[in-house]
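With one protein chain held back, the other chains of the complex are shown just where they sit.
Entry: chain A
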Amino acid sequence: MGKEECKTMLDALNKVTACYRHLVIALGSTSDSQNLREELKRTRKKAQELAVANRTKLTSLLKDKTISKEDRAEYERLWVLFSSSMDLLEVDMKRSLEIGQEFPLKVPTRHLIQTGMTGSTTTVAARAMSVQNMKYEADSNVDTADLRDLRSEITQVSQMMEEMEMKVQVAPWAVEAKQEAGAELKSNMSVGNSSVGVISICEEEPKEEDGAGGRDTGFATICAVAGFVIIVFVAVVLGYLVINMS
């Protein structure tokens, strides 16, 4: 069905937009590198392909006058999702152009901002491109040709957005959201995996939050230590009995 296709494509666009944002934030900092610029380029291209596909699909669906009211409302909601994604993408692209121009890579004295981020963003880009490993090409003119391409891509995106607004008559403020407040808490995420991350981040926060986090972790470590001690004790007792027996 058209709706399911649309939804999967929008999910993909959403994912790519989120990854692109993570990549742009790393620009200009110490985790900036040739690889990052290439990752940005590839993610951008993927985003554009998805955007064009989404746009054609949604415009064809919305232009169809023979759909029911609920369907139309649903398509309008998907349309709002799509255009918000595109807005975010466009802003991120413009910002990456600015920051890319400010922090060129191929100059003899690079002054990248020491933000504390030193890791690579390969995994994020791989997530965006839906591949297992990223392979890089050694592109040498990352400062000039790449930025030129970026400028043309930005103009392409802006033109596409303008066309969209002109052709499709959707009132964005009339759309009602399906999710209520706090919906993100109920989404299916592996919250258990993130507990380690939560603990270390809590340490950077002021005393009262640290206390709360510390209390939880303290309890967990006490349990673990107690369990360990019990097991050792049982092992020692059994060993003693075995030695006594033999």
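Just so it is clear, a residue touches a chain if its C-beta (ideal position, glycine included) is under 8 Å from a C-beta of that chain, and two chains touch if they have at least 3 such contacts; residues count from 1.
By definition in this document, contacts and distances are computed from a predicted model.
**Student:** The chain dropped from view, which UniProt name applies: "SEC31 homolog B, COPII coat complex component", "Histidine-containing phosphotransfer protein", "Putative regulator of G-protein signaling 9-like" or "AP complex subunit sigma"?
**Tutor:** Of the names offered in "SEC31 homolog B, COPII coat complex component", "Histidine-containing phosphotransfer protein", "Putative regulator of G-protein signaling 9-like" or "AP complex subunit sigma", the one UniProt assigns to the missing chain is "Putative regulator of G-protein signaling 9-like".
**Student:** Can you work out which residue in A:6, A:26 or A:58 touches the chain that's missing from view?
**Tutor:** A:26
**Student:** Determine which one of A:4, A:70 or A:184 touches the chain that has been left out.
**Tutor:** From the options A:4, A:70 or A:184, the contact with the absent chain belongs to A:184.
**Student:** Looking at the whole complex, which of A:41, A:72, A:127 or A:151 touches the chain that is not displayed?
**Tutor:** A:127
**Student:** Out of A:9, A:36 or A:81, which touches the unshown chain?
**Tutor:** With A:9, A:36 or A:81 as choices, the missing chain is touched by A:81.
**Student:** Residue by residue, what part of chain A touches the chain that was omitted?
**Tutor:** The list for chain A reads 11, 14-15, 17-19, 21-22, 24-31, 77, 80-81, 83-85, 87-88, 91, 95, 98-99, 102-103, 109, 111-119, 121, 123-124, 126-128, 161-162, 165-166, 172-179, 181-185, 187, 189, 191, 193-194, 196-201, 203-206.
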